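Of the protein chains in this complex, all but one are displayed in their positions.
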């Protein structure tokens, strides 16, 4: 094999550490050689824990290093667009956590910078790389269930994040549903034209007081004529609930939740099993490895990334449309937002 | 035990024969003593097959018979409202197949006649009496899963009915979804306030040419703040697909389809089981017995029927609202229709 | 259709009433016209409840009636063999509940009487007519899973019968396992050659004190080379546990338990469902109808019965072999017993 590609990690928080661990421990053809975090201690800890050579505070040191082939952006959301622009200007390939930004202008500037520089940009929609959703995509793209007619995406968190987070999250549609918007496009293989949002505050009144929602049913009309619905809740007490199902002209496909074990216990009280995996890190652990491997492959072989810049933009459009639909209680075409 | 109550059956078609068989063979405290059908041969065959004493052409003979305690109306839909009025005037208790009528004025006249006569009227929403949906209702009414937040009702036929039927069916919302509208109210234990319909013709263009739809996602906003969605398709190739799930503040409940057997076969090609029950008569066989037993109980013991006249009216309002929502592509409040 | 055949029911206890109800309410081409029970009140109640014309104490009145085509023997086990002989002599076809007898000589005399008279004899191994086990048999006979290699039969009661019953039951192998011995032969489509029994008293010491066992694993070697194991317990606290699985050269098939509903409830404590059907009457309700319909068909069309006299004899041989294997702690060939 040829030399592994050299990565610079920008942001050593929770998700940054996940990528660091996956790259250092599970991948042969890539390695993190520099990690930057505004909190230099965090950068240092990450470097120590996962065998990264250098830790710095200023991410420009990464961008300026000729040894670096690509960057992995895991910093705060509001810094993504700017760092993408800087990295593109520095000629580095880019893996960026979702969302690029909440502002379409900022996104478009970032995508333009990427296009101009001719570097690769992959957005971190890891769920596409989960074996279960990939199986659904396969069924749809191979025609195993014929033409798609109806789609359900169930996506519920075990519990709401802290209120402080909610307040800066961009709202449920840009923070939580954005993953499901990506999933809808990915699975269906075409774009959504119109969105209608029914939503409510049923989990925690404080979320409502903060101007956000915690429960939603979002109807999607796809370009291919199919219909879909996304079901979101900030709290499913039994755990992380992540399922999809699709009805097609020749059949249907559905996925179940994942469990820590496959044991069933029967007693005089009932037949039961343990709760599904509760935490997204447990549920999607392999998908993070798979998405990074795909990025590294694309960089090494100069092939297209599987989740490009436009895939980062459209879900933000959808999130804005979903909110407008809720605010005005009417179906909203994506064209209204995207224009 | 006291004497069984005497029933007159009006209409000896498919569903009429189901009720005749159930009453004659599975119930001790009621019996059909007269069956009427405009097709007198059909009435005769029904009488012969299930041991009914008399068969006639004119249902007025039933209404005029002092021996009859109650009537079971299984005639064509357009005759329901008038026969209800006649039966009420004759002082007979009434079991009537759904829908009462597609016209709210006709429904209101029928309900007024029933109220004036002080007789009982039960509408044939049999699915409420299915053990699976009853279990969901129990979970909701007992608080087993807390306050309801989100509901999914999946209701798909194995294939569309003949086009000739479609044309006089009243449309998918009054013909098919009406059962699901009833289910939504029954399970949630409260009314729907607003409906938004996304629908399409994806199964058969001829259905569209006839002015109807074959695929729909109908969003419901309930009075209690909960949200729901009904998923309808005229064709699920794998069979009759009838499931519900509800997320509540303290948990969730969901039902699966029913199968002709519980065997799983594993071969080198995959792990499979036979198709779910394909026909609504097989799927809901017990519910027909249970609903009639409930009606007979109510008549014998002079207690309220479990599915009253208003339960026949509201789903029609919902069906009309669903269609208007589709036609105008906007959420429609039930108050718009019902007023 | 031709006239229904006329049945005489001998024994109006629990199982007799099941057959009476099934015949009278669910079958068109047969009817019970006479019921006999040594307890004449029981015979009378049965006749009243299910519309049987005559009730008598002495079953000879049935055997002597020229109107009777066939008898259904549901009396106490120790009377079966003799009544079979009498019925055969009277030229009546015979449906007899299992077991024919615990004594092979008595069985052989009964079978000889049947052979001499040329009447039909069907034994009440109802489980063969359960849709689930029938599906397994179909998989094996059609070659869907290739040649059978390994079989598991799980057969557990929700709780032990009263001790008084245990004492006269013939022991677990002749009372409970006998059904599983029949199932093994039926599913495999060939005979067992050798049996090894491991058994214990783990549920209730009083069962042991009565000389019986309550827990067993019985290894079977079939003529076709396949191996099988029967798992019996007198108490599975979660309910009636009735499953089979077979591994074949081209795949496997397994059945699950049956449940009163298909709802799954997820709460913060776990994912659960209600208990499986608890009572054999609920679990096997349809199989009783199916077996009687098969008997009636055989009589009406003069075709072979699906469960003949030899099918009543062999499981008794197996039960005796199983006990001897336990007593002597060694594998026992059926040829030792049958000879």
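Letters A, B and C mark the chains as written, and numbering starts fresh at 1 in each.
Please note the rule applied: a contact is a pair of C-beta atoms (placed from the backbone, for glycine too) under 8 Å apart; a residue touches a chain by one contact, two chains touch by 3 or more.
The model shown is predicted, which means the values in this text are computed figures rather than measured ones.
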Among shown chains, those touching the left-out chain: A, B, C
Sole residue of C:156, C:272 or C:323 that reaches the chain not shown, by the stated touch rule: C:156
Of B:66, B:162, B:270 or B:304, the residue in touch with the unshown chain: B:270
Which residue of C:50, C:129 or C:196 touches the chain not shown here: C:196
Positions on subunit B contacted by the hidden chain, ascending: 236-239, 266-276
Positions on subunit C contacted by the hidden chain, ascending: 147, 149-150, 152, 156, 196, 198-200, 202-203, 215-217, 219, 221, 225-229, 231, 233, 235-238, 241, 247, 249-252, 329-331
Touching residues (missing chain, whole complex) on subunit A: 25-26, 131-132, 134-136, 139, 144-145, 250-258, 260-268, 274
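Here, only the chains that are shown with their structure count from here on.
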Rounded Å distance between subunit A and subunit B, as computed from the means of their C-alpha atoms: 43
Rounded Å distance, subunit B centre to subunit C centre (Cα mean): 39
Residues of subunit A engaged with two or more neighbouring chains: 236-238
